[in-house]
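Removed: one protein chain of the complex. Kept in place: all other protein chains.
Labels run A, B and C following the written order; every chain starts at residue 1.
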Amino acid sequence: MNEEEVTEQLKRDFPKGVSDFSFPRKGMLRFSADRDRLKDVCTRLKDIGFEQISLISALDWREHFECVYHITSYSFGIVAEVHTEIPLDDPKVDSVTPVWPGANFHEREAYDMMGIVFEGHPDLRRILLPDDFTFYPLRKNFREGE
Amino acid sequence: MTKLWINMGPQHPMTHGLWNLRILVDGETIVDAEPVLGYLHRGVEKLCERRTYNQIIPLADRLCYVSSLCFAHAYCLTVEEMMDLEIPERAKYLRVIALELQRVTSHMTWLMAIGPDVGLITLLLYCLREREYFLDLLQLQTGARMNQNYPRIGGVSQDIPSNFEHKAIKIIDKFKVRVKDYHKVTNESSAFLKRMQGVGTLSVEDAIAYGVTGPNIRGSGAKLDMREHDPYEVYDELDWEIQVRDEGDSLARFHVRMGEMQESCKIILQALKKMPDGPINVKAPLRPEGQTFRRTEDSRGEVSYYVVGNGGESPYRLKVRSPIFCTMNVLPKLLTGVNVADVLAIMGSIDVCIGETDK
Amino acid sequence: MSGLFDLGGWSREISAFVSDILAWLADLFGGWIPWFRDVANWFRTDVVIEFWGFVIAVMIMLVFAVINLLVVLWMERKLYGRLQDRRGVMVPHPWKKIHKGTGFLQNMADGIKLVMKESITPRNADKSMFHAAPAIIFISSVMAYAAIPLSTTFVLADLELGLIFIVAMFALSPLAVLIAGWASGNKYTLIGGMRGAAQMLAYEIPLLLCIAGVAIMAGSLNPMEVVAAQQRTSVLGIENWYFIPQFIGFIVFMVAILAELEKLPFDIPEAESELVEGWLTEITDIRFGLIFMSKWMKGWAAAALVVLLFFGGWSGPFFPQEVWFMIKTYIVFAFFVWIAWILPRIRIDQILKIGWYELVPLSFATILIAVALKFLSHFGMGWF
Partner (left out) sequence: MADKSGLMNYFLKPLYVSMKQTFKSLLKPETILIPFESAEERAALREGFRGQHSIDWGRCIGCGLCSRVCPNECITMEKIEVESTKSLRSTQDEKKGVISRPAVDIGLCLYCGFCAEYCPTDAWEYTTIVELAELKREGLVLSAEALRKDTEGEKVPVANKIEENPQLDAETCIGCKRCERNCPTRCIEMVPGPKMRKDKPIPNPKFDYSVCVGCKTCVDICPSDSLRMEVR
C-alpha cells in the first residue's frame, strides 16, 4: 500500500472522524482524527500494517492541546502522522497502549509534561519528573517558580 | 522463599548513567522488573523553546553524550527539511564521515562498557585505547572530542584538513587489526559465550510492537535501518550492508554492533574517496515555519525529531524521540525469568545511554 | 641445595641469646635480691627458650607474610596494568616528586588511607557478627601460612597433616562470608553471601579430592614429604613433579583454587557489576582492608599450595630452596592474575554446574590415576 491507498482505506472505513489528509513528502501521510474516534483509527491502522508507534508528542496551542502520533509502517515505508485536538478544559484522550505496547512510555511522558490524561492506560504515572510534582512544565502557561 | 525488590541503581555499577532498575527477585530469578527514569532529566524540550534555532545545535549535542553528533545532525536535518533547504554535496559527505566516526566511537563505548558488565575489565581499556584514535579523527574534523557542535542548519561548520584522509586510512587499518583481538577476547572464548548466548531473547514481533529500534531490532532479525529505509544524506550512494542477526539474544546484538563498526569504517573510506569539492554551507533562513518529522539512524536506534516552527526565532515545540527511552519499555518483558547476572549481559547488549533517555 | 633460613634453629638461637641477656641481667642484680637468681635460672630453662623461640618464629613468619603481601599486591597491579596496556601503579617517590616510579609504596598508601576511613556499621546489622567476620577471614588466611614450608628448614609448623590444615583454613572463609553477608543487613550482601557459600561448597570437594590424589602418590599429607616424593626421579629421567602424572588433577586444582580465592572468572560472591561489592558492600575502613589483605595473602598461599603439590616445591638447581620456592610461587600467582583479568565472570548456575558436573568427576579420575600408578609401582613397572 502507498499513501493514497491508505488514505482511501481510511476514508472508506471512517466516513466521519478523519479529515485534512495531506502528504508533506514521500512516505509521509498527515491527517487529523477526532478525539473519540482516535483509538478506532489507530486500531484500524494497526490492522492495515502500521506496526510501530514511533512518537507521541503533545502540543499546547494555547487554545487547545494537540496530540500528534507518528505511526510507522516498515512494510509499506510510510509514516502516518495523526493529529488529534484535545480541549484545554478536558485534556483526555483514549490510550493506544493496548494497540501498541510501545506507546506506554510515550503516553506517560505526555502526561508527565503536558498533563494529558490517557484513558485506559495501564499505569499512568509520571515518568521523568518526581511523583509529587503538581505542574506540567511543557504547557505554555507554565512559568518558572510557579 | 520470599521475594525481594532489589534496586539496581541509581548508584550501581550496572547502570551506565543515572537510572534505577528495580527488580523483583525470587532467589536468583527475576520475577518482575521496572525501570525508573528521570534522574537526569534536564528539560531539553522546554529549553529549546527559548533558544534560537542555531543555539539548539549544541544543546542537541548534549542529549546523548556518547553519540552527540547523531542527535545534532538529526535536528539539523529536520529543520532543513522544514526550511526546504538543499545542502551542498560536499557537506553531505562530510556529515556522513562525521556520523560514521561518531557511530564507531559510540559502539566502542558500548563494547568497553559491556566488558566490565560481564566482568572483563581488560576489554574496557582495550576499547578506550582504540576509541581515542577515532576521537582524534573526529577532533581533527570537527574541532572537539565529545560535544562537537559540527553540523549546521545548511551544512557543516568546518572542512576537513588535507591530512585527514591519510590519517583516517592509517587509523582504520590499525583498528581492523585490533578488532580481531576483540573477537578473540569475546566471542571466541566460550566463557564470554556462556554469558551472552541465549540470554535475553527478543522476538521480532515484540521488538517492533514495543518500539525497539536500531541494532537491538536488527539483532532480532528485522532488516531495518533508517539509513536504508528512509535514506538521508548520501547513504544510498554508498555501498554498505545492514548487519542483521536472527537469534535475537545478547550475542546477536553484540555481533550486529561489531559488524556495524566495520561497516562504518567501510563507509568512511568510501565517502572520503567519493567526496566532491565545493562549498560546505548554505545560508539558512532564521525564522522558519511549518512542522516536520524526520527519522535518522543513531548508533542506538531511531532518532526522530518533531519540530514545529511558527515563524519565531525559536521553535514553537520540539519533540525528541530517543531510542533508548522507547527500548526501556520492553525491559519488564525482556528481564522476566532471567537470572540476576543476566541483567548485566542484557542491559549491556542494549547499550543504554541515559542522557538521551531522560532528555 | 639446602635451605637458606633455618627458622626453628635461628629463632631458638635468638631466644637463647635473649634469655642469656635476661639471665645475665638477673645475675647482675642477684647479689642484692636473692630470688633474682632463681629468675635467672628460670630464664635458662628449655621451656622459656622454647616459648620465646616460638614467638620469634611466629613474628618472623608474620613479617614475611606482610612483606610478601606487599610484593604480591604490587605484582598483580603492575602486571594487569601492563596486560591492559597501561603502566600500572606509578606513585611518586616518597620524597622526590618525580612522575615515573615503580609505585611500590602505593599499597602502603592505600593501607593508610583505609585506616583513616570512616568506620560505618549499618543500623540493621547484626553488630557482633558483622565485626567478627573480617577478623575470622583475616585470622584464617594468616593461619594458613603456619603450615606452608618455604624450604626444608623455613617452616613454622611441620605438621603431619599440613595439607589438610591449609585447606581447612581456606575452608573457614565461606563461614565468614556467610556471616558477613547475613549480618550486614543488606540485600546485596545477603545474595553475595549465599552465592559465596554455594560456590565454595561446590569447589571445596574437587580441591580436597585433588589433594587426595597427590597424597596417594606421595604417601603422605605432610608438605615436606610430598616435596620429597617429587624429588625422586621418575621414568622420564627428570624429577617427578606431579603435574605430569596428575595433569588432570592439576587443571582441576587450578580451577578450584581460583574459585576458592574468588578470583575473577569465579568472583560471583562479589560480582561488582551485579551486586555492587557482593558480601563486602557494607564493610568499610580497615575491616575492608583486612579482607582485602587476606585475599592476597590467600592468593599467595594458594600459589604456594600449587607449587608444593605439583611443581616440586623448592627443588631446583643452583639457588637456595627459598629462592626457588618464591620464584615458582610468583610465577603461579602471575598465572592467576593473567587468567583473572582476561576472562569474564561466569554466572552462578554455570559455576555450580562446572563445579559439580565437570570438576568433581574429573577429580575422581585423578584419584583413579593416582591409585593405578601406585598399584603398578608395586610390580616395578610404575611411574616411580
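For the reader, a short list of remarks on this structure follows.
Everything that follows uses one rule, which is that a residue touches a chain if its C-beta (ideal position, glycine included) is under 8 Å from a C-beta of that chain, and two chains touch if they have at least 3 such contacts.
It should be emphasised that the depicted structure is a prediction, and the values quoted were computed from it without experimental measurement.
Shown chains touched by the hidden chain across the complete assembly: B, C. Considering the whole complex, the residue from B:129, B:229, B:266 or B:333 that touches the absent chain is B:129.
When the missing chain is restored to the complex, the residue among B:176, B:274 or B:287 that touches it is B:287. Within the complete assembly, B:59 is the residue of B:44, B:59 or B:124 that touches the hidden chain. Remark: the residues of chain B touching the chain excluded from display are 51, 54-55, 57-59, 122, 126, 129, 136, 139-140, 143-144, 147, 149, 157-158, 161, 167, 181, 184-185, 187-191, 193-194, 197, 247, 251, 283, 285-287. For chain C, the residues in touch with the chain missing from this view are 79, 82-87, 99-100, 251, 255, 265, 338-339, 341-343, 358.
Heads up, the rule we're going with is that only the chains that are shown with their structure count from here on.
If you draw each protein chain as a dot and join the dots that touch, you get a simple line with two loose ends. Distance from each chain's C-alpha mean to the overall C-alpha mean is smallest for B. Between chain A and chain B, the centres computed from C-alpha atoms are 26 Å apart. Rounded to whole angstrom, the centroid-to-centroid distance between chain A and chain C, based on C-alpha atoms, equals 66 Å.
For the pair chain B and chain C, the distance between mean C-alpha positions equals 47 Å. Among all residues of chain C, none touch two or more other chains.
Across the assembly, chain A contributes no residue in contact with two or more other chains.
Chain B meets chain A in the complex at residues 37-38, 41, 43, 45-46, 81, 208-213, 222, 224, 229-230, 292-293, 295, 302, 304, 306, 308, 316-317, 319, 321, 325-326, 328-329, 358-359. If you check the complex, the residues on chain B that touch chain C are 4, 6, 8, 12-14, 25, 28, 115-122, 125-126, 129, 185, 189, 191-192, 194-195, 339-344. On the chain A side of its complex with chain B, the touching residues are 24-25, 27-28, 51-55, 57, 59-60, 68, 70, 74, 77, 79, 81, 100-106, 109, 113, 126-130, 137-138.
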